[in-house]
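Next up is a structure, given as structure tokens.
All protein chains but one are shown at their positions in the complex.
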């Protein structure tokens, strides 16, 4: 058992711990968050999103991506109800207050004529918006934004990255989603019934350790020892042996990847697929508010040849989307939605992974003053 | 810019202003309000309505209209669940407490027999109810009611008035609905896309002034100057010219009626239709509670000949109902439902109309003590 967990024995929670983590119930503000796919926004031209409790309207206009507070400063009607009367500007549906998408400045109050005294005297808050890796990122912080590249895993920025994204808004707190994603214990139980592992071995329990990646950006969980089957006193052997699963001596063991599972700030999970499967799974848990999050999952590959790209395209749309993004990850969504706010931890040894993630937030997350 | 608006510069709200107006968030109590059409109540015999936060049950019985608190004083079950066991009386469904529709007095507690000691010892609150102009009006005030004619536009009481009514309960605060109805600026933007004005010109902006009607009952907004098109620096000309619209030199300009737009207490809008259209549009914003209102719109004509009445009947059912009451007015409903409680004003010159309406409430609305 790690030193971390020893400090927090089973069933007790030291007073005053996780203060920053608890305060971040509605989200960490000083980060770039993905809020849409670029393809989706280019197609629909506008999209209403709520992020960190704030309703925004995104626009795609003349090749640029824009994010504005979705509230006209005049009568507070959503700007997303408005019309693009002039390129690069949104006119509020109510009285035609017309804002520059780039700056948020009031370029005209149409229904008051060109001589309106309010022209250039009002503005709507804008949020920095950038497209990277086929995703639209928005900076929600109060202070000057960091470079967007600081909040996107660098391998996604490579020109040969092929990103397949699937997203939905779902119930639950973003921190529980992040905890569940990096959680050591749940894979063995929650996902045991998933079609994704029907022909793979899922171990009973692992002995793991936590380390930082060489670039120190990610926290990584790796296994020391994988216990495929175990005998529980008074209960029996678990899991049951299945004739259709591969011989454990040779077959892949889920949760037993040599690569480890990585998590980083603000709340990004990375799972390099084991064996010959040359793709990587990512998850973003973007806080909508305290009770909902935007759950973005990616399947990313860096194949060079057109043929290999085609076979991955085929595999994604016929298999990965359905069996991994829908069913397998859908099991996680059901769990996270069922966790009450007060859900405690740590309480047993595999919670060491949860503790490591919480420590990362507690000690390294950017704060408004930073 | 009017003196009123100059007192309230853009972006600021003088402290202490609109106190009475703000206090009336749930409705002005000392007024007669229409709550049903007479035809509807005659057909259904009873109707449950909530008005100013109070649930009433209306009855049509033996040629009379009655309004009672929808709550039996015995166990507080709604009287609207009851049965008419005797003419002129409603018997509660629970224990047969039987109330006189006129007085609210307990005429019998049926399940306790004729000798019941509670007979004539209990009563349910009744509200004055009157039929005028095909509408059923209820007095919600605590004090003695004024004459119902004082709260109905007098021209509606003329025997030759033909009233076509359409009503729905919709989201939003009644004051925002009234503000939107009398608002100078919104017509040019909100309704520009309405089918109703597809072949009419809608001006870019008007220069207006506010006056009282000669009888001082209504506040009227009229235009000094109609600016059909305008050129906005850095943006261009607005609105776009459309070949299918009439020549502005000759065609009708919506929002440019010589008659003006009228508003009066408690919250009634009147729009005499311009040109040769000999009918008038009315709107009532009847508070259900702070977040909903009963939106009643009327199309009224005073044509004498049977033929002219028939052509209006035809025009109403084939055109006005669909294109004005549903689509055009439906645009207003969407805006009002989207306005948050705190929606501020005034903020630009056309808000002068809003200010005039608020002043009317602030300075002239009846209050319980009056």
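We call the chains A and B, going by the order they appear; numbering starts again at 1 in every chain.
We take it that contacts are C-beta pairs under 8 Å (C-beta built on N, C-alpha and C of every residue); 3 or more make two chains touch, one makes a residue touch a chain.
Every value quoted in this text rests on a predicted model; they were computed, and no experiment measured them.
Colleague: Among B:114, B:214 or B:369, which residue is in touch with the absent chain?
Modeller: B:114
Colleague: Please identify which residue in B:29, B:54, B:91 or B:301 touches the non-displayed chain.
Modeller: Only one of B:29, B:54, B:91 or B:301 touches the chain omitted from view, namely B:91.
Colleague: Looking at the full complex, which residue from A:190, A:277 or A:321 touches the chain that isn't shown here?
Modeller: If we include the chain that is not displayed, A:190 is the one touching it.
Colleague: With the full complex in mind, choose from A:115, A:143, A:213 or A:227 the residue touching the hidden chain.
Modeller: Within the whole complex, the residue contacting the unshown chain is A:227.
Colleague: At which residues does chain B meet the chain that is not included here?
Modeller: 73-78, 81, 85-86, 89, 91-98, 107-114, 116-118, 121-122
Colleague: Against the chain that's been left off, what residues of chain A make contact? List them.
Modeller: Considering the whole complex, chain A reaches the absent chain at 1, 10-11, 183-186, 188-190, 204-205, 227, 230-236, 238, 334-335, 338-340, 342-345, 347-350.
Please note the rule applied: only the chains that are shown with their structure count from here on.
Colleague: Chain A and chain B are the same sequence; what rotation (0 to 180°, nearest 5) superposes their CA atoms?
Modeller: A turn of 120 degrees brings the C-alpha atoms of chain A onto chain B.
Colleague: Go ahead and note the Å separation of the Cα centroids belonging to chain A and chain B.
Modeller: 48
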